[in-house]
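First the structure, which I've put down as structure tokens, then a few questions once you've had a look.
Of the protein chains in this complex, all but one are displayed in their positions.
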Amino acid sequence: MADEALLEIDSLTKHFGGVVASDGISLTLRRGELHALIGPNGAGKTTLIGQLTGEVAPDSGRIRFDSRDITALPVYRRSRIGLARSFQIASLFPDFTALDNVALAVQAHSGHSFRFWRDARREPQLREPARAALVRVGLAQRADVAVTDLSHGERRQLEIAMALATRPRMLLLDEPMAGMGPEESARLVATLRQLKGGITILLVEHDMDAVFALADRISVLVYGRIIASGDPATIRTDAAVREAYLGERDEARHD
Amino acid sequence: MLYFIEQFLNGIQLGMLLFLLAAGLTLIFGIMDLVNLAHGSLYMLGAYFAASFAAWTDSFVLGAILAIAATLVVGMALEVIAIRRLYGRNHLDHVLGTFGLLLFFDELVRLIWGPAGMTLSLPNEMLSAVQILPGLFYPAYRLVIIAVTLAVALLLYVLVMRTRLGMLIRAGASNREMVGALGVNIKLLYTLVFGLGAALAGFAGLMQAPILTVQIGMGENILIPAFVVVVIGGIGSIRGAFVAALLVGVIDTIGRAFLPDLLHDYLSESAAATLAPALSSMLIYLLMALVLVVRPEGLFPAAGK
Partner (left out) sequence: MSDRRKHWRDSRLSPRVVVNAALLVVLALVPVYAALTGDSFAMTLFARVLIMAIAALSLNLIMGFGGMVSFGHAAYLGIGGYAVGILAKEGIGSGFVQWPVAVAASALYALVVGALSLRTRGVYFIMITLAFAQMVYYVASGLDRYGGDDGLTIYHRSQFGDFGLNNATLFYYLCFGLLLASIYLVWRIVNSRFGLVIRGARLNERRMRAIGFPTFRYKLVCFVIAGAMCGLAGALLANHTNFISPAMMHWTRSGDLIVMAVLGGMHAMFGPLIGAMTFLLLEQGLSHVTGYPDLILGPLLLIVAIYVNGGIDGLMGGARRG
């Protein structure tokens, strides 16, 4: 059973002044699954992601990745061990092309970069995998476009491509659908569906259609606690979840 | 021991002057996010204005008041004409632009007042020394500096903590965007803040003029220590500037007074002679480095930054 778990979050707690952002969060991600994390705004998703990526230090609790305690591991190391993330607000390298962006991600995992002479933009071992990642998310024809000229949706796709280029074992996706039109969302769902099984995915999302279409399991985060966790059918009918979260949404629909 | 007390008081006095400069800098930093290398120029202008006005009116006090008013006007005019076009730009543009202003003002002063510098003499009442302890006579004017700047610090405290303007300043220091969203006339607020900083700088310049100097480039020499105070105190925090200024003033003065002897006791003559001035000057930078290692945001960072 332990071998199946790639990521184990154990009683993660984080306070900011008087506010409890994470209240003893425990969660396990099985290898190859696509696990969705949903919850209303302000539930503490951002803080949780921050602790998983290493940007926020938890007050207490442990995070184990592939049986290794990574709670205190610095941010850059987490990518090295196979934990990749995408940003909710696209965090890219402006003025560089899409291909440049992804190639940098490839470069980070291609040995050290204390090479001062050779033109890195002409290194096939950097450019080829980068192109492949762009193909995977459907951005191949925009490879030589500067990020500043990409559409919002394309930038979100580029986010995913960069994360993929680091050859991760686990992807932490922070609201990748946000602001995407229906066509782009559908394309991203298709991409994620292809990735499922091979890469373990923690999908933090608001887009319920995507969540129920993709998730193997869903966990619900409210006020810093996981109030329910299970397969989609169970979650859909869970009373506490409906009240706390889906219930809100129903009300919003009536407006 | 008496010598120590005397130097300690000198340190307090230096600290108070640094506070006046640092308070303006930290406000401008905290609220407008502007690196202002021309702040020392306003300090210089205050001294020059005071020297001229005091000579014209034959009164130190009147000259001082006019000088503060003049520096305030110059500061606000500068903000409207030039400084406000730098808001929102990256710090490099600030450095470049205000560096240009620094050069300009040095040259302007040379044009108007000549290269030789000026003197500002004190009224006779302040020339005497006061006996504050048995055996220790301390110049009355230095006591005046400490007292007056403490009063100004208190006024500043009241302004920032108890008035509406002060509330806007505090809000602006921790969250610039919010203040704009509140519908406040941001442009006017910025002009006033800059003017206030200029007036404080000018005031510091004129206060030290009788005992130190009125010359071109005097702003440059004190600007760096003022920045050190801001960094140690925490950007945007007047309280931080106050504490840090006293710390820096006292450490710098005591250090310069006692370190050479200390070094002479432990090192060879030549080594001590070489190291003493360098180390004394370096003390405040070592202090800054230490603070930044332990508390990278300074001692009292403004909330929300």
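Letters A and B mark the chains as written, and numbering starts fresh at 1 in each.
Following the convention adopted for this analysis, a residue touches a chain if its C-beta (ideal position, glycine included) is under 8 Å from a C-beta of that chain, and two chains touch if they have at least 3 such contacts.
Bear in mind the structure is a predicted one, so any value in this text is a computation, not a measurement.
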{"item": "Which displayed chains the hidden chain touches across the whole complex", "value": "A, B"}
{"item": "Among B:E6, B:E79, B:D106 or B:D252, residue touching the chain not depicted", "value": "B:D106"}
{"item": "Option touching the unshown chain, where A:H15, A:R31, A:R62 or A:H109 are the choices", "value": "A:H109"}
{"item": "Sole contact to the chain not displayed, among B:L27, B:I235 or B:L299", "value": "B:I235"}
{"item": "Residue among A:L7, A:I70, A:L92 or A:L188 that touches the chain left out of view", "value": "A:L92"}
{"item": "Residues of chain A in contact with the chain not shown", "value": "53, 55, 74-77, 79-80, 84-85, 87, 91-96, 100, 104-105, 107-109, 113-121, 123, 126, 146, 162, 166"}
{"item": "Missing-chain contacts mapped onto chain B", "value": "29, 35, 37, 82, 85-86, 89, 91-97, 99-108, 110-111, 220, 224, 227-228, 230-231, 235, 273-278, 281-282, 285, 288-289, 292-293, 296"}
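By definition in this document, only the chains that are shown with their structure count from here on.
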{"item": "Computed distance of Cα centres, chain B from chain A, in Å", "value": "49"}
